[in-house]
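Here's a structure for you.
Of the protein chains in this complex, all but one are displayed in their positions.
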Amino acid sequence: MKNVLRRNIRTLLIVFTVMFAGLVVYLGYVVFMYGERWFVTPYNPRIQQVESTVEPGNLLDRTGRELLYTKGDERVYISDDDMRESIAHIIGDSYGMTYGAQTMFAKYMFGFDQDTLSRIMGLVSGQERRGGDVTLTIDAKLCEKAHDALDGYNGAVVVMNYKTGEILASASSPTFDPDDMDEFLEGGGESELVNRTFTGLYPPGSTFKLITAAALIENDLADFEATCTGSTEIGGKTIACTGEHGHEDLEDAIRHSCNVYFAEAAQELGKSKLMSEANKFLFNNQMLFDDAVMGESVFENADTSTNLGWAAIGQYHDLITPLHACMIAACIANDGTMMAPKLLESVTYGETQTYTLTPESAAHPMSDTALLKEMMIAAVESGTGKKAAIDGVTLGGKTGTAEIAGEDGNQEHAWFVGFIEDDNHPLAIAVLMEKAGSGGSHAAPAAKKVLEKAIDLGY
Amino acid sequence: MLALTILFILSACALLSFREGTFNLGIAIFGLGTSLVVLLAYNLAALIFRHVDRITLVICFFLASVGLVMLARLNIDTAVRQLIWLAGGTVVLYITIVVIKRANDFGRLNYLMMAGAFGLIAFAYLFAHTVGGARNWVTIAGLSFQPSEIAKVLFIIVSAYFFAEKRALLGNIVYACFAGACVMVLVLSNDLGAALLFAGTFLIMFFAGTGRTLLTMAGLGVAGGGAVASYYMFPHVRTRVEIWENPWRYHRTQGYQIVQGLMAIAAGGAFGAGLGLGYPSAVPVNTSDFIFAVICEEFGIIFGIIIILLYLVFIIRGMIIAMNAGSRFDALLVFGATCMLSLQSFIIIGGVIKLIPLTGITLPFISAGGSSMVACLTLVGIIEGVNVKNGERDEVEIRKAGGEVI
Partner (left out) sequence: MSGLYEATALALRYWFLIVAVIIVLGVTSISIKEYRDKRMVLDVAQSSIGYLAIISGPDDVMGENVPLLDQNTIGRSRSADIIFADRSVDRAHSQIYLSEDGTVMINKLGRGDVTVNGIELDGSVPIKNRDIVCFGNVVAKVFLKEG
């Protein structure tokens, strides 16, 4: 009897040891992974408390333009109204209502990242505590252009350097003025505070065909051919196309943005291969990046073959953020390596730089994108992306016209994602214009304007 | 090592006394007072009882010191009150050791204890005022205490009695009903933490005492089923689970506690923000349930991990004492006491770091709370008591072999 009892006690001893070891591991792991994110939330009173004792550093764009700085006793935003409003979502507000650089990089601006020794030295020598100056990757002038290019439509524009992941411009409309938050503090306003670029989830429409094409290429189905008669019957239902494209191969289908081709190709591919490709491109992924809090893009397994067809052309339940769309174009341009989005260029304390941007790879879904790049370039030269073409520049792209059901019948979001094939201008772009119509007629020309400005500014 | 603990207390209080710019005599005196109490309590125990387990005492007093230092930083009045409870609790500890030394089991007294325990819990249910959603605090003559804490101790003693020998069926049925009733009333009082604690300890002791794995699994299943049922039946259970899954969504309302706790823990980083430099006033219930979070904020995660490890060493030592016990009753007593303390620590720490849904119970030795401190010290008294019995028995054995116990 005694022995049984002792054995049971020993068993419980092991159980408890495992439980407590689990506690230790969980604590360490969770603080390591999420600690910073927990700390930097806008409703952390510690950040506000520290504001009274530490002089925050300045917020600058990559050219050194002061976006938010201390003038005398006050914190002042950049005076140019248009510029300020175009970078509003990126820099955020000081009341914690949006999650911009002011909050995300507060730890640098208030000096939380200083190592203990410097802090102690600073304290002992009685210096006024000052945080670090934060330089962002964006160029405010390019953001201004990006915002203009939306031409009054709600939507988002984002430009990235596809080799490093740096976000050169990001604009979201409608926007707000961080210097005038009264309306929002009183509970007013509609969706101005939403950062559509980073967190807005939209059906990708035809831009998703890039993923479907990638899946075809990766699964040796790049030579798939189809005949488009304007519509096709899949699973007993009709999927219509934008035109009669006749006999097509993959390149034709990309150029024409043919629904029939891709819907049929998807049946050949099968839903699990398409799902697997989407996941490789970071759909259904938490998107936990140091510099960006993004919405989670969605790609669901279709339940019927018809829905598989719709999913392959970017409808059904597919959802993507404009930033993710840009990352996908960037990935294709960067020979298959998707770089993590970077917003923080550097942090300096006086003369010392305590942080420098290091490009990070986020995913590597394809090993050879040459074929896909060619097709995207063809799409701009002679396909639906013609209105994005820039003289003297090799531009690849994909238009998208995503249908959404609205109160006034079906409406269309206009998409354009693309890249410049030139090592001197390694730029990728995504443009989304809500309910504007076709991607080719609205989003493509907008992208052209923004990229021209980017080249002009030297990127 | 006790010396180190004393040094810790003194240095921490010395630092704290300068927090407000001018020297705060109160805190300095508190530091001295605490050191004295700890010194006295430990050495008295070692003097009176030759075979008392010193290491376990060191762990308990160190943990208590960490708690007291933190309380001194948060609210000196609470700290002083806690110190008094520590002193009082230590006296109860000595008494418990003596009682356990002499008792073999409590026989008929058990039925009285069952009635007493259930009575206390029911009393709380009926007359307690709601604090933080749970009805477990009762005020008598200006002093507030938690009846469920006292019931805890009685529960262990009673359970050990019933699992030690084969008892009459009627007795077992009465015991089973008693256990079930306690848990139910606790759930009704919305004191989910205590309910979980009682249920868990019951199941564990059942397993140890009867060795019937299948039945225990079945019991676990029933408990699990009960938990799931309560999820659907009681909205407050449902909210707790939702808050556990994504507290950030409710950060201004019900998730406020856990979110503030997490932010405090994150603010500490590995080494802590520094004693007195954190912002613990943002964390609700920071003197009891969430004290672990504020300790992590000011002392760091590594320190927090060490605290968890100290609880683990305490548990291991307790289990070893149980395995060396002379009679089944003694073994089950120690085992039960150890399990209860371990389960309690696990539940609250797990809740604060969001490993499991949050339930409101105290962290043994560290959280502010007179009844909690006294109850925990009583349980330690049970553990020490059996250890003393073991020690004396072993001493006889060794003497017969010609050895000497120093």
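Think of it as A and B in the order they're written, each chain with its own count starting at 1.
Just so it is clear, a residue touches a chain if its C-beta (ideal position, glycine included) is under 8 Å from a C-beta of that chain, and two chains touch if they have at least 3 such contacts.
Remember, predicted model here, so these are calculated numbers, not experimental data.
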{"item": "Sole contact to the chain not displayed, among B:L25, B:L170 or B:A401", "value": "B:A401"}
{"item": "Touch criterion as defined above, residue of B:I320, B:C339 or B:C376 at the omitted chain", "value": "B:I320"}
{"item": "Sole residue of B:G272, B:G370 or B:G385 that reaches the chain not shown, by the stated touch rule", "value": "B:G272"}
{"item": "On chain B, residues whose C-beta touches the chain left out of the figure", "value": "1, 4-5, 7-8, 11-12, 15, 18-21, 55, 58-59, 62, 271-272, 274-277, 299-300, 302-303, 306-307, 309-310, 313, 316-317, 320, 394, 397-398, 400-404"}
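Keep in mind that, in the parts below, only the chains that are shown with their structure count from here on.
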{"item": "Residues of chain B touching chain A in the complex", "value": "204, 207-209, 211, 248, 251-252, 259, 262-263, 265-267, 269, 271, 278-279, 282, 301, 304-305, 308-309, 311-312, 315-316, 319, 322-323, 328, 331-332, 335, 339, 342, 346, 349-350, 353-355"}
{"item": "In the complex, chain A residues that touch chain B", "value": "1-2, 4-10, 12-13, 16-17, 19-24, 26-28, 30-31, 34-36, 38-39, 41, 43-46, 49, 116"}
